[in-house]
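Report on the structure given below.
Shown here is a partial selection of chains from the complex, left in place.
In this document, chain identifiers A, B and C correspond to the written order of the chains, with residue numbering beginning at 1 in each.
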Amino acid sequence: MSVTLEKEKLSTQESKENDKSYIIKYGISLVVFVIVMGLSWVIHLMKITQITDFPVNFSPPVTNAIDDFVDFLVVNFAWIFDWMSDQAKVLIGKIRDFLIWVPWPFTILAIMYTGWKVASRNVGIGSAIALLLLGLFNLWVSAMVTIAIMVIAVLISIVIGIPLGIIAASSNRFDAAIKPILDGMQTMPSFVYLVPGIMFFGLGNVAAILATVLYAIPPCIRLTNLGIRQVDIAVVEAGTAFGSNRMQLLTKVQIPMAIPTIMAGINQTVMMALAMVTIAAMVGAGGLGADVFRAMGQLEQGDAVIAGLGIVVLAIVIDRISQGYINNRNQTTSIE
Amino acid sequence: DAIDDVTGSGLEGEGETLVFAGLNWDSALVQSGVARYIVENGYGYETEMIEGATVPLFQGLIKGDIDISMEIWLPNQKDAWAEATAEGQVFSTGKSLEDNWQSTFIIPGYLQDANPGLKSVEDLKKPEFQALFAEADSGGKAVLYGCMAQWACRAVNEGQIEAYGLSDIVELRDPGTMGALDAAIEGAYLKEEPVLFYYWGPTKLANTLDMRVLEQPDPSECADNDPALGCGFPTAEILIALHSDYQGEGYEELRAFLEKWDWNATNQLAAEGHYGEIKDDAATSEEAYRNTAIWYLNNNDAWQSWVSADAKDRIIESLAA
Amino acid sequence: MSNIEIVNLWKVFGNDPEIVFEPENINKTRSEIQDEFNQVVALRNVNLSINPGETFVVMGLSGSGKSTLVRALIRLIDPTSGSILINNQDVLQYNNQELENFRRHTVAMVFQHFGLFPHRTVLENAAYGLEVQKVDTEARNQKALEVLELVGLSGWESSYPSELSGGMQQRVGIARALAVEPDILLMDEPFSGLDPLIRRQMRIELKKLQQTIQKTIVFITHDLDEAITVGDRIAIMRDGEVTQLGTPEEIVTNPANSFVEEFTFDIPKTRVTSVSNIMVKPSSQEFDRRYVVAPESIVEDMIPLVLETGDPIPVVDSKDELVGVVPQEKILELVAQSARQEYSEE
């Protein structure tokens, strides 16, 4: 019991010490803050411009170099860009025209069937109703145009993103190198590459898809990477212990087990791509984004809201179907 | 091409598609609608429209993805336009929207009625009017919703404020985009709040809202008519622009038509009004503008002098159908 | 069947393992090294020789380096120094190609948490090792069905692991390892995750299976009872070192130090002691042929016999010659020793 009492004293003492140390800590912070503010004030008062302004400006030479570089690319690689752009335009045009051409009842039935099969009955029916609403609000054609661009952009993101994700999962150096680039791709304003994009690929869907892919690809890469990395290490070791080489490990163990996470990445890619439709509309991609953009230019709140909701509805339909797929798959093949 | 020649109508536009710039404001949309109807039915062109923002659309025009833009607001795109014409990428067939105007200092009608003393720019120097337009974060200065920072009129705004000695009285605020400026003005009118802003016409907003322009010196009082030196804006040049491909042979009739194009505020007002009435009945906005064009062509005949006789017949014929 | 020779094996986890080998550090304890250099000595100078066909048990507390040892054998981790000779080849010198071959044909592993492929059926799991060897589908399915039969899982081929109980999952793990017909089977606490009854059953089945397959087995456990049941020899590890190596009997009856002694408290000596160790010289060559035992018999198994007859029991070797007798007192003495150890701590 004597021990306990001693301890107790110790503890209250400690807590008092803690109190004191807090005061000291905050006190010091306060003093430093006041001094810094005072100094700032003096600096401003004395107009010491070396400290208020930056002494040099690196901007002009760099911006000029960038301008020149873009011009150089446009002039010298025009033929490549034009060729790529032409291919893409034909393809997108075909898909778009097809989607518009198919009578809407068939499209709605197809989506309903897919939702039902892949996710659940409720998702199937809900998706059908949502699409019907799009039609009834006169957004069908725009929605199909948007979907066409979306499909291409997402396919490109997948085709490029998944292999990059796989490489990132197997190389820590590549992963470290790609991380700030991906961060950059998601925070860099699209406007920055939209104009050069148009200079390279011309106005319209291709530049729009470029912008969309750049913005939408990071989650695909990130979650492929993550999915493979978080495959239960015990299972990977089992694969290794049976003499799988790297390729076998990847194709027989890691990728199959990462599929739900990869699907989550694709889902996010689709969502990001949908978030880009208005930006895409600014470079002539048409679709629901253009409806929003036009309505904004004409100050038509109502039209903008309806078209905007159209985008939201598309997003939710796609999300629910793909989430349903992911959940179903997770349930069937996971241990525990 | 050979097949076209055998089976075709022999019209200039046979087998050609003209891509119009889908600028997202009313006058451009209405003009494009009328022009499209005329070139389709009068000259046999197919037409398309690509919608987008101003800068991307101009890039498209340079590159050739856009063939024709019905409104290039020259003062605002001066540098880009000069460069592109110098490079021979684009050319103009003359003016489009006539009767245009712009002003940096506009107040709502209700405000002027309530403050009869506020008539000219000089009146802003009176403390009561300065306070009228002050906002929470303007440090007591009057706030002016100015021209978009990316347009050339921004520099004019700055010059005027400087020249009028309003630097310490007026804070020039960047609305960012046209849509934002419109929304801010519309909001103020709805709330009947004081607002001081830059705007221009003929536009839907200027036509529907009671805008009063504060008096400024006439442009002619400034050297080179440069409003930035302390005058009002002179009338702007708004051009119809085409991609350089259409400078060559085979497009003579098209160019002749566009050169004669004469669109003024009256036309615009009428067509825009009709558009407002019918737009809800159309499935797409493109269809609405087409119907507007048909209505316009049926109810006006000024256009008949813009086109060749053959074309006129064909257009009248198709309007009757 | 194959022999394993582990020579001076060290494994140090950390960013600067070499520091442990500095002359001034080599004798520092594991916790000193951890505190001073933030390096973990998982294996310290391990020397073991495992015979062909032997079931060799490695036991020790958590963190004693058991898994590190067995994982080093299949190169899931690379030891810091030392060598591992399997069939007289140094496993640590293998290049990638050789290592893959070694893993495909020579060794196979059974994991504590089974490590099954959740996206593959039981059959596909069992056939995995053959699949990576690029054996054609028909042949590998046949082999997989065979081994599944062997572990008593016929009929479950097309189930997924998640549909099986823990014990059945571990059978799949064993089948997967057996399917590649390895020389050596490594088992890292294969039964730790299972219920006590199932666990005992699995032990017994493993013993039976071993009589059929006759592999070299390295078996890890932290349960002495299990070690004694399945093991021909046992190595007890502590802080990365082998602190005692011997038969179950040697370890229980003659613990090398107090640590091992504490470990063996719960095991009655009668359960591990063989008759040869307590028999005495026969007073005459005459004996009652009705009750004979072999010198290798476990004492515990003969207690009922001894107590029933009351007479000393003759011990007869394989040539049917009398080599000794076990008097009742000797057995009672052993029983008393077993009992005395229990609860002695209390």
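Everything below uses one rule, namely that a residue touches a chain if its C-beta (ideal position, glycine included) is under 8 Å from a C-beta of that chain, and two chains touch if they have at least 3 such contacts.
Values in this document were obtained by computation on a predicted structure and should not be read as measured data.
Chemist: Can you give me the copy-number formula for the whole complex, using the labels shown?
Modeler: A x2, B x1, C x2
Everything below uses one rule, namely that only the chains that are shown with their structure count from here on.
Chemist: Pick the chain whose C-alpha centre of mass, unweighted, sits closest to the average of all protein C-alpha coordinates shown.
Modeler: Here the chain at the core of the arrangement is A.
Chemist: Averaging over Cα atoms per chain, report the distance between chain B and chain C in Å.
Modeler: So the centroids are 88 Å from each other.
Chemist: If I count partner chains per residue in chain A, which residues reach a count of at least 2?
Modeler: none
Chemist: Pull out every residue in chain C that's touching 2 or more other chains.
Modeler: Counting only residues that touch two or more other chains, chain C contributes none.
Chemist: What part of chain A is in contact with chain B in the complex they form?
Modeler: These residues of chain A touch chain B: 138, 141, 194-195, 198-199, 202-204, 207, 281-284, 286, 290-291, 293-294, 296-299.
Chemist: Along chain C, where are the residues that touch chain A in the complex?
Modeler: Where chain C meets chain A, its residues are 74, 76, 96, 99-105, 107-109, 111, 113, 115-119, 128-129, 131-133, 160-162, 169, 176, 180.
Chemist: For chain B, which residues are in contact with chain A within the complex?
Modeler: Listed in rising order, the residues are 22, 24-26, 50-53, 55-57, 59-60, 63-66, 178-179, 182-183, 186, 204-205, 283-285.
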